[in-house]
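All protein chains but one are shown in place.
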Amino acid sequence: MLLLLLTQLLNSLAFAMLLFLLALGLSLIFGVARVVNLAHGAFYLLGAYLGLALGASLGSFWLALVLVPLLVGLLGVLVERFLLRGLHGRELEQVLITIGLGFILADLLRAFFGAAIRSVPPPAELAGPLFLGSFIYPKYPLFVLAMGVLLFLLVRLLLARTPFGVQVRAVTADPGMASTLGIQPARVSLLTFGIGTALAGLGGVVGAPMIALAPGLDAQMTLFALIVVVIGGLGRIEGAFWGAILVGLVDGFGRLFLPQLAMFLIFALMALVLALKPEGLLGRRMA
Amino acid sequence: MMAELSREARAGSNGRQGLLRWGLVGLLLLPLALGGYPLYLATEAALLGLAAVALSLLLGHGGVPSLGQAAFLGLGAYTVGLALKAGLPLGLALLLAPLAAALLALLTGLLVFRTHGIFILMLTLAFGQMVYSAAHKWTGLTGGDDGLSLSGLSIHPVLLHLVAVGVLLAAVGGLRALLQTPYGKTLEAIRQNEEKIRSLGVPTFYYKLSLYLLTAALTGLAGSGLALHRSFISPHDLFWLTSATLMVMVLLGGSRGLWGAVFGAMLYTFVQAWVSSFTDLWGLFVGSLLVLTVLFAREGLWPLLERRLGGGRAGAEG
């Protein structure tokens, strides 16, 4: 029983870190650009399919891991520059355009890669289980877990120490004030959108060996990321991190003990959090 | 002189806008002459239009972005279905449906309106999905994902269509009138600056909650109509994508003025049905339509039409 719980704890945390990758991007984008990017799951799916294609043609998972986020991020930059820039401050229109973009991306992916379920094997170094005495656990989720935690620490450090990080924090906190300080919110917002979508693409590459690739996954991942971000508090990376862990744990243990109610539990958790703390667990009140 | 001229021009443009609206109503009634599938589609559009009008009022005039309308739609549908199965008369069943939806709105609204903006979006989504799960799991009552068939129920399609269009027009007319009352004006003011209105001592919470109840009841009514129309109810109608579709309809047509929602519902229903018949990539088509709408008709397509064809000004009118 103890082993079961430990296994499930690791499972939940690994899945939580995948959610964190998605939620981090979504949260950064919301914080800086004030855009609720409902195409986020489509960017995830794009990353996953690109990872599949590049991984197969280059023969290296690791190369795909580096290249795909760059490509997806580039697309994100283009989207920000040519579609969203002109709509600054018009939240509903931005939401609408990202919904449309999500539809378009998802259908193009299906047209291009087909409707079949695809799966990406983990790289050879991370395939198979790890034996720790009587405890057996696959290597790949451990890699995802470690990567998520490292990324969290890295992003925190970047936000705290680098000039760009300071700019991001300033724009998140108060765009008006930031621009009087000589920061160009438009440039910061462009870069952040690129980084945010690149993170979704990274999530796709990392997530593909853990979960399969199929049409319809985009909407599901968008939903998950939104839930995490809303529970944790929008625009805060700590919120995305702890929100992802909470959702991962409730999802994982929900599936273990009350599988039929797993999704219900997540939505109930979200309703509960918002009812008690309308801005999310770590959110600040925003005007 | 100037004032007189502009008044005249305004009267003219109002007349032409009126014509545009009658054109829309005409389009909804035209399938009566065709019957069959066009009529079926038109009834579907009218009923979804009713739900879209409710969301339009909530979103465009109340500033409440609800992504949980499918719950009210589905609850209305299941209420009528189950009431009819239990042997209740149709009239009573149709009365119960909006009541059930309003009751759900009351229960959830108490929590929803403690928060604002995107959090409302997510909270309504959460409640909507919880209702979906319940409908999906409670197989004994709802039939689960096998759905609920309303066998042996025959309402003449022409009658159903006339009633649906009648209710839709009555809703648009009634709600537009409501927006002109002090209640409606207060709602508008709350949407623009809630803090200020609250500081004037107005209980904004109750204004928003009552609006939520009203729109939920209308959506429930639309759902009951859909149940009768399709003679079949499935949990899919409660899924969050149905809520998203309603929102797309509203934003496509234009969230202000309620006519935009009617137009959006018709446009979406017909275009989707038409496009999906010859390509499975209809999502690409709908997506492109959305992006183009935002880029070239920010307030939605209906205000654009009003400007171009109706000679009127911005769609924010009334």
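Going in written order, the chains are labelled A and B, and every chain counts its residues from 1.
Criterion: contacts are C-beta pairs under 8 Å (C-beta built on N, C-alpha and C of every residue); 3 or more make two chains touch, one makes a residue touch a chain.
Convention: contacts and distances are computed from a predicted model.
One chain of the complex is hidden; its UniProt record names it "Extracellular ligand-binding receptor", one of "Fatty acid hydroxylase domain-containing protein", "ABC transport system permease protein", "Voltage-gated potassium channel" or "Extracellular ligand-binding receptor". Only one of A:Glu80, A:Asp251 or A:Glu279 touches the chain withheld from this view, namely A:Asp251.
Among A:Ala64, A:Leu96, A:Ala200 or A:Leu217, only A:Leu217 touches the chain left out of the display.
Interface with the hidden chain, as seen from chain A, comprises residues 1, 3-4, 7-8, 11-12, 14-15, 107, 110, 114-119, 121, 128-129, 136-138, 140-141, 210-217, 220, 251-253, 255-256, 259-260, 262-263. Touching residues on chain B toward the chain that is not drawn are 36-38, 40-41, 44, 139, 144-147, 149, 151, 226, 230-232, 234, 236-237, 273, 276-277, 280-283.
The criterion applied here is as follows: only the chains that are shown with their structure count from here on.
Averaging Cα coordinates per chain places chain A and chain B 32 Å apart.
Every residue of chain A that touches chain B in the complex is listed here, in rising order: 30, 36, 83, 86-87, 90-93, 96-97, 99-104, 106-108, 110-111, 219, 223, 226-227, 230, 234, 260-261, 263-264, 267-268, 270-271, 274-275, 278-280, 286. Considering their complex, residues 59, 65, 111, 114-119, 121-123, 125-127, 129-130, 133-134, 137, 240-241, 244, 248, 251, 255, 281-284, 286-291, 293-295, 298 of chain B touch chain A.
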